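Note that this complex is displayed minus one protein chain, with the remaining chains in position.
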Amino acid sequence: MSASAHAHEEHGEHISSLKSYLVIFGILLVLTVVTVGVSRLGLPSDISIMVAIGVACVKAFFVAGWFMHLKWDTRFNLLVFLGGFWFMLVFFGFTLTDLGSRGNLIEANDNFSQRADMGAKYAEPAHHVEGSGGHH
Amino acid sequence: MLSHNENEAEAAGGHEHPAWQAHHFYSGAQQKASVKLGMWAFLVQEVLFFSGLFMAYFAFRYLYPDTWLAAHELLDWRLGGLNTVVLLFSSLTMALAVRACQLDDMKAVVRYLWITIGCAGIFMVVKYFEYSHKFHAGTLPGKWYTFDGIEGGAPEVFFAVYFMMTGVHGLHVVIGIGIMLWMIFGPIRKGKISKDYYPLVENVGLYWHLVDLIWIFLFPLLYLVR
Amino acid sequence: MTLASLLPFLAASEARAEGTFWMPEQASTFAEEVDWIYYFIYWIDVLFFFLVIGAMVYFAIRYRAKTGKERTSPLKGSHSLELAWSAIPGLILLSFFWFGFQTYMDMQVPPKDALNIRVTGQKWNWSFEYPDYGIRQGGDQGLVVPSGQPVMLTMSSVDVLHSFYIPDFRVKKDVVPNRYSTIWFEAKGTGDHQVFCTEYCGDDHSRMLTKVHVMEPAKFREWVRDNKADDGPVDGQSLFSSMGCIGCHSIDGSKLVGPSLKGKYGTDEQLTDGSTVAIDDNYIRESIMVPGAKVVAGYAPQMPPYQGRLNDEEVNALIDYIKTLK
Partner (left out) sequence: MSSTTGDLAPGHEHDHHASYLTATKGVASWLFTLDHKRIGVMYLVAILTFFLIGGLAALGVRAELFTPEPDLFTGSQYNRWFTVHGAVMVFLVLVPSIPASLGNFFLPLMLGQKDVAFPRLNLLSFHIYILGALFLIYTLISGGVETGWTFYTPYSSTTDSSVISALMGAFTLGFSSILTGINFIVTIHKMRAPGMTWRKMPLFLWGTYATSLIQVLATPVIAVTLFLLMFERTFHIGIFDPALGGDPVLFQHFFWFYSHPVVYVMILPAFGVISETVSIHSRKHIFGYMAIAASSVAIAFIGFLVWGHHMFVSGQSELSGTIFSLITFGVAVPTAIKVFSWVGTMYGGAIRLNSVMLYTLAFLFIFTIGGLTGLFLAVLAVDVHMHDTYFVVAHFHYVMMGGTLMGFIAGIHHWWPKMTGKMYNEKLAKFGCLVVFTGFNLTFFTQFVMGARGMPRRYHEYLPEFQLWHQLSTIGAFTLAAGLFITLGYLLLSLKNGEKASKNPWGAKSLEWETESPPIEHNFVGQVVCDHGPYDFDEIDYSRG
């Protein structure tokens, strides 16, 4: 961090050429076509979601880098922006860990009496009145 | 230690203050850097706001995998794709508006802003068709779900997440349109924006690119993923 | 309120089942382990408390400014001391975690041969069901369990979140709608133990109490024989209390959460939408299965649906019982 706020920070005065913006726009269009195409291939769902997020991240990289001038901005602003995603990933990670591992312990012990009653790991919610056997 | 004479403060302040510099900043560069950092902090807050909606998406995709894939077939990916292209183009024109500002070409700035507002309008119109189609088909959240094409699971939760995500994103697009209109008829018309001081246009640009960024993630997750 | 009840601390110390100062009676196998961990942490806390606060008080007295001209030490920190008072507490805390984790895992995994009891929480009372013996118990009758044998409760709620908490057994688990949550325990000795609802659930959250009656295994088997649902006709009256109807519908005419059912059979009743309906078999059956369909005027649609929890024979028994309420 500059020793004191007094030093004149080099403000992102960078002016990109019209051509570079159009090139970036072209890349984004191509990536959009790619992501649509990939989804047509019928990959198994967990792989296809990884690919979709991957392509979206690449597009995000281009938008943030060139359109949002992060390439020529101070390192700290880039850190601030990426820092936000760290907390988002923490939120996703811990919550999905919980959702994914509910009832593991009981199943891991193959507790028959428990399994018969539990039915699906997560009792399908009986949303219409004629309940699906479980409590409603 | 407090240095007591005024003019020494002047010298310490460097060159004579530009007109737009607020009294509590030492220099123009410090003000610009502060405004930029403030905007990035605001964008981080927006990212975390949408993270809640994406969390709901991933949570219910995990809890109801099969109905999730069945329900998302009902979304028209062509309309989604069109909206993606429209939003990407509006992002380009917004970036060009900021560039025009750097080149002090105010007329080009206004022209690009109008194109961006136009694209945003198209985006909302396409969204209107998508929504009205869903209202007729009965694929709505919660107890309004009357569609019977999908069996088992909870397809209405998918549509709850769909309407929440696209609805809040649409709201941000409308807010963007409002700010751009205000900018055209307010600061730009009054000549407050110039080559030396244009953080307002730059910040609106950053906000708009973030709205586009969120749609870039939202489109494949909702419309495409098999 | 007599004076004595106002200032009981003047009265003799209140009677408490034998538990330690902090912890209630140890009535389950977990209780000792949990209490051991509690007192392990408790005494280390007391030690650290006297270390920190003792040092604070001593410094406040020893280095008190008397003349206002004292000079103070230039000490700004000491890396070795700072390292020590980070690492040592860190290790102690890890040991706390480890002991807690061990016992917690034992508490989460019910043994295979546990007696399985279904617990249903609903707004403001509990009901129990012994699937192996076909017995049903209401909240006021309590949960009867054998001593010295693992018992597993598979719990679910029909409306909002509740939480089944037995302080003497040191067990607690939230009871979530549309999901099963399980706790298990092995009771020791005999006697009654209080059960609380500890997840806020509305007006009578503090009245949603019941008791666990721990019996000798022999006495328990005898109790099962007495209450086993033999093939004879299902008794409507016992169902009326075991399924929790008594909690909201009185049989003496007094207005509770729901309307009283005394003398209602065969009369007409005005509904919230203004129409009137005759209270006959069909209305009672429908109101049991889909309570929200025809709600009596002046009452909120609070009643949980019993769809899938009562078979036709039991519904008929309930209807016959309601007919007898004059």
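Remarks
For clarity, chains are labelled A, B and C in written order, and residue numbers in each chain start from 1.
By our rule, contacts are C-beta pairs under 8 Å (C-beta built on N, C-alpha and C of every residue); 3 or more make two chains touch, one makes a residue touch a chain.
Quick caveat, the model's predicted, so the values are computed rather than measured.
Note that the absent chain touches A, B, C when the full complex is taken as a whole. Considering the full assembly, B:G52 is the residue among B:P18, B:G52, B:G149 or B:G178 that touches the omitted chain. Although one chain is not displayed, subunit A still touches it through residues 1, 3-6, 76, 84, 87, 90-91, 94-95, 97-105, 125, 127, 136.
Against the chain not displayed here, subunit C makes contact via residues 1, 5-9, 14, 16, 19, 21-24, 30, 33-34, 37-38, 41-42, 45, 48-49, 52-53, 55-56, 59-60, 63-65, 68, 70-78, 81-82, 85-86, 89-90, 93-94, 96-97, 99-105, 107-108, 159-161, 163, 165, 167-168, 170-174, 176-179, 181, 194, 196-207, 300. What subunit B contributes to its contact with the hidden chain is residues 1-6, 8-9, 12-13, 22-25, 30, 33-34, 37-38, 41-42, 44-46, 48-53, 55-56, 59-60, 63-64, 141-144, 153-154, 156-157, 160-161, 163-164, 168.
One rule holds in what follows: only the chains that are shown with their structure count from here on.
Averaging Cα coordinates per chain and for the whole protein, the chain whose average falls nearest the overall one is A. One finds 48 Å separating the Cα centroids of subunit B and subunit C. For this pair, subunit A with subunit B, the centres built from the Cα atoms lie 17 Å apart. Averaging Cα coordinates per chain places subunit A and subunit C 40 Å apart.
Shown for subunit A are the residues in touch with two or more other chains, namely 122, 125.
Of all residues in subunit A, only 5-6, 8-9, 11-13, 15-16, 18, 21-22, 24-25, 28-29, 32, 35-36, 39, 42-43, 45, 48-49, 52-53, 55-56, 59-60, 63-64, 66-69, 73-74, 76-77, 80-81, 83-85, 87-88, 91-92, 95-96, 99-100, 122, 124-125, 127 touch subunit B in the complex they form.
Contact residues of subunit B toward subunit A in the complex are 12, 14, 26-27, 29-30, 32-33, 36-37, 40-41, 43-45, 47-48, 51-52, 54-55, 58-59, 61-63, 65, 69, 77, 81, 84-85, 88-89, 91-92, 94-96, 99, 102-103, 152-154, 156, 202, 205-206, 209-210, 212-213, 216-217, 219-221, 224-226.
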